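First up is the structure itself, then whatever we jot down about it.
Just one protein chain is left out here, and the rest sit where they should.
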Amino acid sequence: MNILEVTGLTKKFGGLYANTNINMNIEKNSITAVIGPNGAGKTTFFNMITAVYKPTSGDILLNGKSLVGLKPHQVTKFGIARTFQNIRLFHDLTVLDNVLVGMHHHLKSSWVGALFQMPRTRHAEENAKKEAYRLLEYVGLAELLNESAGNLSYGAQRRLEIARAIAAKPKVLLLDEPAAGMNPKETKKLTDLIHDMRTKLDITIVLIEHDMKLVMEISDFIYVLDHGEEIASGKPDDIRNNPRVIEAYLGKGAVANG
Amino acid sequence: MRKLVDLFSKNKKAQLLLFIVYVAVSSLSLILAQQSVVAFLLLLFSILLLYFLKLSTKAKWIIGLVIVAVLIPFSASQGQAYESYMDVATLVGIYCAMALGLNIVVGFAGLLDLGFIAFFAVGAYTYGIFASAQASKFLHFGHFPLSGESFWIFILIGGIVAAIFGILLGIPVLRVKGDYLAIVTLGFGEIIRIIFNNLDKPVNITNGSMGIASIAPPKIFGIVIANASQFYYVALAIFLVVVYIVTRLEHSKIGRAWKAIRDNEIAGQAMGIPLVKTKLIAFAIGASFSGMMGVVFAAKQTYIDATSFTLLESTTILVMVLLGGMGSVPGVILGAAVVTILNLQVLTEVSNWLNQLNTNGVISIPDALSPAKMQRFIFGLLLILFALYRPKGLIPAKNQKYDVNKLKKSTTKSVFVEPQVSNDKKASGGSEI
Partner (left out) sequence: MLAHIIQTLPQVIVDGLTLGVVYAVVAIGYTMVYGILELINFAHGEIFMSGAFIGTTVLLILSSVGFLSSVPAILAFIIIIVIASIATGFLGMGIERVAYRPLRNAPKLITLITAIGVSFLLQDIVRFIAELKTGNYIVSAPSLFNEKIHLKTSSILPQFGDALFKSSFLVVLIVAIIMLIVLDFFVNRTKWGMAMRAVAQDRETASLMSINVNKVISVTFFVGSALGGATGVLFMVQYGSIDPYIGFILGIKAFTAAVLGGIGNIRGAMVGGLLIGLLEMFAAANLSTITHGAFGAEYKDIFAFAILIAVLIFKPEGLFGKAVVEKV
């Protein structure tokens, strides 16, 4: 069953096509990678799904319902959460507060309730904090809960972004270059985490990644973009040997020579 | 010497003892030397010292309340300057509450509101019109002025009216771009002033540049609150309520959302925060605080006109927030106290002193440079210097720390993730998270 379907998605900036006629069917509970050289339009694609950009044409369906025309926060409510290529944490907030913000749309805690300390609100807040703490344990950041997010190391910031995103209880999680800047050890931990989220949290994962080892190891299915167009799709083995993909990455001569 | 400092920074009892001595000496000197502004300021300063003591929050609140509610009024009451001291203290309370309101907009939500005083004016006129004979000039029903007992309800009404103005102004602006808010509020502040100054025709609503006089002072249980020494307790009560509201909001879901969009708008939206609505709530709540204080101001002064609501006033409040520390509740209170006292006491005192020197022929300072006239210069300079060198203010904002043990002790079942796959997976998955 497809949880996310993208049909004919196109984005034009001025006269420039950033994405042209992208079609994707993403199966529920799968891990899908979107790869391609720099400037291929991968992040633009994510931005359209999360309603940061409005598509020029085409449709995005989550469980059969169109997301086009929604506001970014509504998309989150529908069940899509994301991380960012250039980490976007709330730097001045603590690690735990960052995760709590992720719970915004499902946390039943109105400001009126907070003002009068209504039992319902207090209860919801207390539980949310415990849940947030467990999420931090899950991604391995529990000890740093009171630290300012801006003070974390690069790898920890990336994991915090993931914890914050899954706090939103997404059905689909979009990871934008989660392994960028990580050392092999951290990447290994990340790989395990992604696997775990799929199996234990039942989240469908779509990731943009340049680390081919990670992509080949983890993905069920891969889409390749180049110059905003989809040039190939298939299982990791198919993609590995696809001449068009190799050409896109290494240039024209590479295919002839090797 | 160093050892001594060390001793005091660790030893609770020694700290407390020293503090009590300080409070006793300063209040005694105020009692004995009633004319001494310095003694009065030193006594106020004890609140700041108290903040830095190593005591539990509860103990600090109790001690603080005793000093503010009993010791200061008592020590000041022994001489003729009593009312003027209490007047300053009352205004400190009012401005603290105002600055805390602006802190929600600027400090928490990161929106620059340069027309904050306009909402203050809205509140002041709301009460002023109905608590004086003014309302009967355009309303042909009801009996005006309303009695001073209506003051307590008008605090709420003033807040609501100001919030409505805030929402009407915020909707078009916040939908577009955050930084336009600064210039739009700047314009709004000016416009409100012009309107209030001219709205004596076609219908006489504000009495134009003549202002509204003989506004009813507040009344409770038949007692009219007319003196500064009585009003002081009204201001104090309101101040305490405001502090309560602000701290509650800060540590609630909406408070986190404000800070989140301040830190990163795009990520905030991606986490499910509705941007416009969240900003609008901050803006409206800030405006309502300002409106409420406007009601208090009108009741205290019993006379209002448009000249009290200029850009200088809005900027003064911004200086309070920046000076104290944006987003920091104790900081903003300190900032408001310092700026208010600087404005009301220090600048006038220094000006008077310089004038005296002038007339005695000791030195000659031209009138143009009289400190009381240099508010713009001083506040402008403070804004620049603090923005450049100490953007976090005198007492920087601190994050609330969570108690790990409390979070670990989970009595409830995890309600967080509910895998929809199958029941056995749910059991194994749920327990780990």
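Here the chain labels run A and B in written order, and each chain numbers its own residues starting at 1.
We take it that a contact is a pair of C-beta atoms (placed from the backbone, for glycine too) under 8 Å apart; a residue touches a chain by one contact, two chains touch by 3 or more.
On a predicted model such as this, the values are computed, not experimentally measured, just so you know.
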Contact with the hidden chain (one of B:180, B:244 or B:303): B:180
Hidden-chain contact residue, picked from the options B:120, B:165 or B:188: B:188
Residue of B:12, B:376 or B:406 touching the missing chain in the full complex: B:376
Contact set of chain B toward the excluded chain (per top definition): 106, 110-112, 114, 169, 172-173, 175-180, 182-184, 186-188, 190-191, 194-195, 198, 201-202, 262, 266, 311, 315, 318, 322, 326, 366-369, 373-374, 376-377, 379-384, 387-388, 391
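Keep this in mind: only the chains that are shown with their structure count from here on.
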Between chain B and chain A, distance of the C-alpha-averaged centres to the nearest whole Å: 42
Chain B residues touching chain A - in the complex, by the definition given at the top: 245, 248-249, 251-257, 259-260, 262-264, 266-275, 281, 397, 399-402, 404, 407-408, 410, 412, 414-417, 419-421, 425, 428-429, 432-433
Interface residues, chain A side, partner chain B - complex: 29, 50, 52, 71-73, 76-77, 81-82, 84, 88-94, 96-97, 100-102, 104-105, 107, 109-111, 113-115, 117, 121, 125, 127, 129-131, 133-135, 138, 142, 145-146, 148, 164-166, 168-169, 199-202
